[in-house]
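Comments concern the structure below.
Entry: chain A
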Amino acid sequence: MNLIETTGSHHGLERDDEARRGAKAMTSWQNNRGARDARIAAGAGLAHGKVVQARDATRLLEAVIRPGDRVCLEGDNQKQADLLSRALLAVDLSRVNDLHMVQSGVVLPEHLDLFDRGVAKKLDYAYSGPQSARIARMLFGGKIELGAVHTYLELFARYFIDLTPHVALIAAVSADRDGNLYTGPNTEDTPTVVEATAFKDGVVIAQVNEIVEQVPRVDIPADRVHFIVKSDKPFFVEPLFTRDPAAITEGQILTAMLAIKGIYAHYGVQRLNHGIGFSTAAIELLLPTFAERLGLKGRIATHFALNPHPALIPAIESGWVRQIHSFGSEVGMDDYIRARSDVYFTGPDGSLRSNRAFCQTAGLYACDMFIGSTLQIDLAGNSSTVTTSRIAGFGGAPNMGADARGRRHPSEPWLKAGAEADPDSPAALRRGRKLVVQIGETFGDKNVPLFVERLDAIELAEKLKLELAPVMIYGDDVTHIVTEEGVANLLLCRTAQEREQAIRGVAGYTDVGRRRDRAMVAQLRERGVIRRPEDLGINPLDADRSLLAARSIKDLVRWSGGLYAPPSKFRNW
Partner candidate 1 sequence: MTASLDDVARAQRARRTSFNEASARTRLELMLDAGSLVEFIGPEQREVSPHLRIFDLPEQFDDGIVVGHARLEGSPVFVAAQEGRFMGGAFGEVHGAKLTGLLRAAREIGSIPVLILFDTGGVRLQEANAGELAIAEIMRAVMEARTAGAKVIGLIGGRSGCYGGGGLIAGCCSALAVSEPGRIAVSGPEVIETNRGVEEFDSRDRALVWRTMGGKHRRLLGAADVFADDTVQDFREAALELIGLVGAFGPDRLKAEHERLAGRLRRFGTCKDAVDIWTAEGVADAETVPDLPADRFIALADRIGRTSRDAR
Partner candidate 2 sequence: MTLDEILVSLFPDGHEVRKDDGVVAGTATLRSGGRMLVIGVADRTALGVNEAIRLSEHVLESIDRGSGPILVLVDSDSQRMSKRDELLGLNEFLAHLAKVLIHADMNGRPTIGLLYGHSAAGALLATGLATRVLVGLPGAEPAVMDLPSMARVTKLSMEALEEKAKSTPVFAPGLSNLEQMGAVHMIWNDAAPLASQLEALLADMPAAHDRRDALGKQRGGRPKAADISERVRDLALQVR
């Protein structure tokens, strides 16, 4: 017996018995393969070759899935196997129940309806943005038995160790009759999910938008795919990474200017990842203007692990960006990416090839900086996007926003940050440091303060009796905090008290900010731990929207030469 099947689940044992019944000739070391074959045989009656009609999708799932199975229902922060999630929701509960869902994203209402109905019981996941309020209510109400909330990379890793799916329900753009899949620009998690499932005796079922003679490129080879369901509608994709420049405020522009001059330029950061907030969109839109005037072109922001952010188009068109590898794609960017293959990773068919697992790894190991925003930061620099009524999950930010202890290759920013943190160690034995920057305005939406004495995540963990509070980025990984009041360099803090005052010193008029030790903050400023706009030669009155390379979605379309086709909800023409 292998490790997975000895975890003590009675469901697992039942499946082994069933496998023995279904394949008498098999030795006891190939039970799982037998069970997999039996599942496929049970579904085969509904299929012509591998193709199953959409109306038979639920029957297929009833035939293939067993009670208590670990099921990966593909869905992340962007693409969704929506037809299969509806089909799963409709199963006969006497045949399919108590599933253990192991999936990146809990995003569609159906994902949670599964638990309400009793189709599923246990959940291990990474991201739940749009369902953050409902998932919190269901966790409080005991409707969901929570395994853990993960980062993407962490959940992917567990697919190969102790959360290997019995059945994977995935989404692709097209399939040929043999079952070769084209996942298109939104390849995302699919190769990882299929790898873990297909090579460990699991069953892979794909929903596809169309069945074609020949797929444009093979993203998933046919021998890893067991059933194909043709969907009437293309699978849903959320335009998660589109930020309308029209909504960028003067405060965000000021904060972006501080980051560019105080961090990007200071360390010479070339390899990096950006979060999805408006502050980082402002940075992207200031590269061809403000940063160009500072003479930084070619010296910063050249290589990205990043989704195809529309806001980066002006910088790309201005020759700032050499290369971008992406977790997923972005709605409306397909033609632009295709035409800019020097910058993006594309397949022989010309379209983007994204891959979340590789890109997360790239962000962790090959980037010198992560910069992103958050909802709460405490006095130690711990940050969280959890509030008492919302659990948004982690997604990828903690992988980006963590110092990779296994990193061994040097780079200028990494070494410089390491030296700032630990000036006394001999250089040859001193670890570098990844720059992990939290950027934001001191007050967020509805005047909610960014800085708090105690994270809501702690209260939530107590209420749910979790062993770990859901901290997005741990304070000891954070190197800088940037607000409109200034830049705090935590690498230069030598004591916990200095660290706290450095944070208070950029916390503006929040309660945390107003309770600063003014003398100590002044001293930190003299040491350059805190740098105000005037220390960086920036006049807040210059933070004007005219600095943005694009001030509207329409401007982005113009920059792209008409190649960017934004989704309708972002248009005003």
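Picked so that all candidates are chains of the complex that A comes from, given by their letters.
Note that contacts are C-beta pairs under 8 Å (C-beta built on N, C-alpha and C of every residue); 3 or more make two chains touch, one makes a residue touch a chain; residues count from 1.
Just so it is clear, the structure is predicted and the values come from calculations on it, not from any experiment.
Colleague: My understanding is that every option belongs to the complex but just one is in contact with chain A. Which one, out of 1 or 2?
Modeller: 1
Colleague: Looking at the complex, which residues from chain A come into contact with candidate 1?
Modeller: For this pair, the touching residues of chain A are 246, 545-546, 551-552, 554, 557-558, 562, 568-573.
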